[in-house]
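With one protein chain withheld, the remaining protein chains of the complex are depicted in position.
First chain written, first letter: the chains are A and B, and each begins at residue 1.
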Amino acid sequence: MSAAAETRRRPLRAGEVAVLLLLPIALINAVGFILPVLNLARYSLNRARIGGGIEQVFTWENWTGIFRDRFYLDIVINSVGVSLGITIATLILSYPIALYLHRSHGRWRTFLTVLVISPLLTSAVVRTYGWIALLSDNGPVVGTIRSLGLPAPRLMFNINGVFIGLTEILMPYMILALLAGFGRLDPKVEEAARTLGASPTRTFWRVILPLTLPGIALGCLLCFVLAVSSFITPKLMGGGRVFLLATEIYDQAIVTLNWPLASTLSILVLVIFGAALWAYSAVLRRLD
Amino acid sequence: MHNFPNARSVAAEHLVLEQLGKSFGAVDVIPSLSLAVRKGEMVAFLGPSGCGKTTTLRMIAGLISPTRGRITVGGRDITHLPSHERDMGLVFQSYALFPHMTVLRNVAFGLEMRNVPKPEVRARALRALEVVQLSHLADRKPRDLSGGQQQRVALARALVIEPSILLLDEPLSNLDAKLRDEMRVQIRALQQASGITAVFVTHDQVEALSMCDRIVVMKEGHIEQFGTPTEIYEHPASPFVSSFVGRTNRLRGTSDSRGVITVAGQQIRAATAEAQGPVEIMMRPHRMRLAPAATDRNVPDATPVQGQNSLRGVLERLTFIGDLVQYHIRVGDAEVMVEEATRRDQGAPCAGTPVDLTWQASDTLVFPAAAS
Partner (left out) sequence: MDTEKTSWAMRILVFILFLYLLAPVLLVFPMSFSGDQVLRFPPTSWSTRWYSALLENRGMMRAFWTSLGLATIVTALSLVIAIPAAWTMTRLRFPGRDFLFNLFTAPLLLPTIVLGLAILIVFASMGLLATTQGLVIAHLVVTLPYALRVLAVSLGTQNLECEEAARTLGARPLVVFFRVTLPMMMPGIVAATALCFLVSFDEVVITLFLTGPRISTLPVELYNYVYNRADPLVAAASVLLILLTLAVIMIVERTMGLGRTFVR
């Protein structure tokens, strides 16, 4: 009501009070966010000096370099491809959990929700370490396959491990996004479809799936974006043999000390983010 | 509007609003409002939601500042005084009890703000709780209390600081019907016992009529009528007041120079005949009587009983609601409702039969028809 809104306004000094109270957060935001991001954009247009540092010249050579050098082009294509694959795998593995959670009730639902969220609160290092233990040559997975008399696959220090690990690490995000989108899924709609004679499979494809598409789109956007920028898991499980955008940014920044190139790759990540966001809104528009 | 008041009326007029106005942006919520509340009296602001009654109350409390005009209490100008220096007790619709404090701490809050010595704070807060019969719940948190109990804590909290004015903002609207009746009596008793001046905002005419000394009927930011409950009910100043306070029948007719009003081709009279031309006439449903149409003497201009009006219509349907029976009668193209107390030996006429309506001419209110 307008009367309630009015009380929030203070006489006179409201502006000064606001400035004073927002100053600390604005300062942190400026020093730790705005300035660094603007600087990043600038660095991507500067020339790197060998052994670190930059030359203050305006140049597009970082950008042209990326698209001329087969190595970097492969990294970009690889990153996007792997991330798309991981997103699809995450979706397929998360959907049944989300659907089951959506249909459960009361304490059981709370318990399962806690189970889904709890990995989110566990450090990525710990979870990646868990996967290393699971997938290493002395681990239970390889051990089981061997005991069945099958040839042991290599799951660690290649793209397989990264794929398996990241999929699991991103699942909670996907499940939560799907759950949020399932709000529109009324059990009665399903029952209605069933009473009209649709088989469970038909009900799924014709009723449940279309209704949950917005949630799917949101979950996919989230997971894709997180997969493209994930660093810990590819670095630890890739064993230096998996080259993705995020790991390359780190190596260029810390090992090679080529900050302009690292900055350029970072901006590229943001561009990919923008493209993903654009695709997402395009999908949403189609759905409406 | 207010000339220099003499000494007596200064004592009598406690809370005075002078051409008080409030605008939110370009919207004039309250154009100009003038009003004087006497000391020790309980006044209701009655009106539909959005009529500006709550905004006015919040301006009195200092929670919003008026765009123009003046507010004085006991002759002192408080228009620009911040809320915490105004010395007013406000009871909110949501009670607004502090959820993190016990009942006792809630009541003590206002006293602590006034730097009352600690032992006295406790004693006075406990006494206030005793008055509302809640001292046994002093150490509970508000969420452990029922709605009615919370309401009484809010009342105790507002009264313990002995404010110059008690403001109540729809205090009963969150209670169930039975509790509301109890609280009406209790609030009124407390107000009269302490002799405090009180302003009571409500959209419920029953609350306003039963609890308050005088009623301000508000509509779209201005005062439609200010008067005692009887005045408001018996002599409403406008069709709005008449239809907002109590149930009423509205009919359109034409008044001639002799004060005879033609309604649906039939003629009636009113006690006062000020208006000429198109008029709106109003009658209270329970002041009217219903009888089967007198078929044997079926002459339209049969001599009516002196001072009594009569209209012929057709009974459309009747509704039984316990104590009352409501008859809905079609007269021309209008519908008239008549209420009668239920009788065991009800020989009610059947729907579809012609009936005669009768009522006192003095119970007929006439207003110039709204230009529309």
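Following the convention adopted for this analysis, a residue touches a chain if its C-beta (ideal position, glycine included) is under 8 Å from a C-beta of that chain, and two chains touch if they have at least 3 such contacts.
All values derive from a computational prediction rather than experimental measurement.
Participant: Which listed residue, B:83, B:238 or B:360, touches the chain dropped from view?
Facilitator: B:83
Participant: In the whole complex, not just what's shown, which of B:96, B:293 or B:334 touches the removed chain?
Facilitator: That would be B:96, which touches the missing chain.
Participant: Tell me which residue among A:171, A:193 or A:242 touches the hidden chain in the full complex.
Facilitator: A:171
Participant: Take the complete complex as the reference. Which residues in chain B touch the chain that isn't displayed?
Facilitator: 61-63, 82-90, 92-94, 96-100, 109-110, 113-114, 157-158, 161, 167
Participant: With the missing chain put back, which residues of chain A would touch it? List them for me.
Facilitator: 4-5, 7-10, 14-15, 17-18, 21-22, 24-26, 28-29, 31-37, 39-40, 43, 93-94, 96-97, 100, 103-105, 110, 112-134, 136, 138-140, 143, 165, 168, 171-172, 176, 180, 187, 225-226, 228-229, 231-232, 235-236, 246, 249-250, 253-254, 259, 262-263, 266, 269-270, 273
The working rule: only the chains that are shown with their structure count from here on.
Participant: With chain centres taken as the means of their Cα atoms, state the distance from chain A to chain B in Å.
Facilitator: 60
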